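Okay, handing you the structure first.
As you look at this complex, bear in mind that one protein chain is not there, while each of the others sits in place.
Every chain is named by a letter (A and B) in the order it is written, and numbering of its residues begins at 1.
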Amino acid sequence: MKGYRKYFLNKILWLLITLVFAFILNFILPRMMPGDPVAAIVARLAQGMSNSTGMKQVYEQYTSLFGTNLPLYQQFFIYVNNALHGNFGISFSQYPRTVSDILKSSLIWTIALQFPAIIVGWIIGNTLGALAAYLKKGFDKVLLPVSIFISNFPPFGMAVILLVIFAVNLKWFPTSGGYGFDLIPNLSWKFVWSVIVHYQLPFWSIVLIAIGGQAIGMRSMSIYELNADYVKYSRFLGIKDRKIVWYVFRNAMLPQVTGLALSIGTMVSGALIAEIIFSYPGLGTTLLNGIKGQDYPLISATTLIITLMVLFANFVVELVYGLIDPRIKAAQAD
Amino acid sequence: MAKVMLEVKDLTTKYITRFRENVYAVDHVSLKVEEGKSLGIAGESGCGKSTLALSLMGYYFPPLHYTSGDIIIDGTNISTMKPDEIRKKILGQEIAYIPQAAMNALNPTRKIINLIEDVIQAHDPKAKKKEIYDLAVERFEVLGLPAEVLQKYPVELSGGMKQRTVIAISVILSPKILIADEPSSALDVTSQKMVIKMLLDLMEHGFIKSMIFITHELPLLYNVTDDIMVMYAGQIVEKGTAAQTVFDPLHPYAKGLMGSIIVPERGLRDVKLTAIPGVPPNLKNPPHGCRFAERCRYVVPECKVHPIEMLHIADNRHYRCIFSEEYLRKAYQND
Partner (left out) sequence: MKHTLQQVFRSGKFVVGFIIFCILLLIVLIYPLIVTDPPLTIIAQGTFFPPGIYVNTYDSVNSPSTYILNLENAGVKRIASKLSDEDRLAMQEFLIVAGVPAEDIDITNTPQLLEQWNSNYDPSKNISGMTLARSRYFQRLNTSLKGLLKPEGEILAAINADSGDLEQIGLVNQNDYVNVGEVANVRLLALGTDNFGRDMLTELVRAAGVSLLIGLVAGLVATLIGLVLGLVSGYIGGIVDDLIMFVTNLFIVIPSFVLLILISFSIGQNKRGAFTIALVIGLTSWVWTARAVRSQVISLRNRDHVNLSKLSGHSIFHIILNDILPYIASYVIMAFILQISSAILVEASLSIIGLGPRTTEVPTLGLLMNWAMIYQAHIIGKWWAYFPVLVVIALITFSMNLMNTGLDQVFNPALRE
């Protein structure tokens, strides 16, 4: 266990570093750009040009909250401190809701949608990839081009196609939303059923997006492992083929787990867009609304949350990897 | 007359490539190894040594395919057995194999002891973990390997240690015959010596009864094995005791190869080995007559007309050439 602890500490340290940089980037990037939305806000405030009193209130609250009249480094600490307390200011576009309030209601939808979908897509993709490598012949001939095509199909395209086929034409599922627009969230059967029905299309489009890339990766990893020297040797030791196949897929899968950690960011981006296509009430749609409403506080907070989510997911996957790859413990022990 | 442990009659196997071409890398090979004896096989790179080693196991998977011939282990003809029967009863138990690239021969994510469990349970599903562990510890100790190795992953072992571990695993079921394919070629000199000593120890302790040792380093063979065979382009071209083949080679190719043994420096030996002019024929389409004819300095037109038969000149003494023993000896003397 000593080896794993070292690995764990290593990963925690890396998580902390990346978190710090996530904050820095989120803070500094907008302020470095020519269009600097923060400066624009302050400028508008200084000129007292905000016409509605509501807007003015927002700006004032914004200045005091983020100390936009202080030096940049002080602003940064205020910003981090606020963010850690879940204080992201008031939304411009949905005044008088606070940003954290908006995020709170959308975060849960995103998490409930994306993580199961990505995991399911990963599992199916890897199984298909392994099968393609093992069965070869016809299955592989069909699967490989299909996977290449799917994994190169734009994520939003997959969502649109599913929507048109299953919602618009077949009318099996609704075209948009997280639940029926005439319902109020509660724990009734009707509501839960509505949520389940609305869940299907976004879920499966994210799954499909994930499958393609994973299947291709797993296929080449498996082919590589199937040709490894240890396969031949194990055969000549008289070990059963079934066991050897298990060796191979286990070994091929390990890099796929690290692969998942590395590609989670990309997958989440694709999934956010799928959310937008289905007007799913998650972070993607929130982000879109923020962009439409030129709502800087909302965009900034959403991107930060997305980054944090990805970093944590990444961290968890790395921890799992440390648990399932025996070499990690061994390699770290000495 | 000692018991014959392994007898191979006219074994022919082929690779079927992606492009559906046949490569006959083992062509009508016959050999015999008696109990307590070892046989060395030598030849240039690409002449089919590794393929012969694989073929001798009697267990084929693509791209290698069995064509014809018999493999008889201690009186049992395994060529007629079903693959799964061979796997269960023969592999590891009757005949064992040490691969050419032992560095990557172990599953990187399996502890040595778990691999040993897999091997033993593949033949005896009822074997208990405790018994297996005890057996492994005992065997490792006898062979001079630390028992801690059992609890390690392959990445944690040094090259030489990995090679010796592979050997120990290969013979864990005390097979009758061990086929070692260049077990020492990738190692440094010290590790090489340890590996060879270990192989000899195996025979001495009775963990194996006979051994086939494949290498292209001829000096090694002379010190290690009783008999030596020389292979060229998928065929055996010369067979005899170690002393005969080394000091009195008959086939011009063997002569060319053995010429190198006299040079003492290690580096030069290898140079000489490949110094026979020309390249071996393409095995997809080997020449009809003598396969060595293109490179042979004693070649005459008849060499290329008919396939050359193996000549049997004394007990355990064969060569594949159209010239007589006397003619060849004289020719070599005149050089």
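Of note:
Definition applied: a residue touches a chain if its C-beta (ideal position, glycine included) is under 8 Å from a C-beta of that chain, and two chains touch if they have at least 3 such contacts.
Computed from a predicted model, the values in this text were never measured in an experiment.
Taking every chain of the complex into account, the absent chain touches A. Checked against the hidden chain, the listed residues A:37, A:116 or A:180 yield one contact partner: A:37.
Seen across the whole complex, the unshown chain contacts subunit A at 17-18, 21-22, 25-26, 29-37, 136, 148-149, 151-157, 160-161, 163-164, 168, 175, 220, 223-224, 226-227, 261-262, 265-266, 268-270, 272-273, 276-277, 284, 287-288, 291-292, 296, 299-300, 303, 306-307, 310-311, 314.
Here is the rule we use: only the chains that are shown with their structure count from here on.
Rounded to whole angstrom units, the spacing between the C-alpha centres of subunit A and subunit B is 55.
Residue ranges of subunit A in contact with subunit B, taken from their complex: 228-230, 232-240, 243, 247, 250-251, 254, 325-327, 330-331, 334. For subunit B in complex with subunit A, the residues that touch the partner chain are 57, 59, 61, 87-88, 90-93, 96-97, 99, 101, 103-111, 115, 118-119, 122-123, 152-153, 155-156, 166, 169-170.
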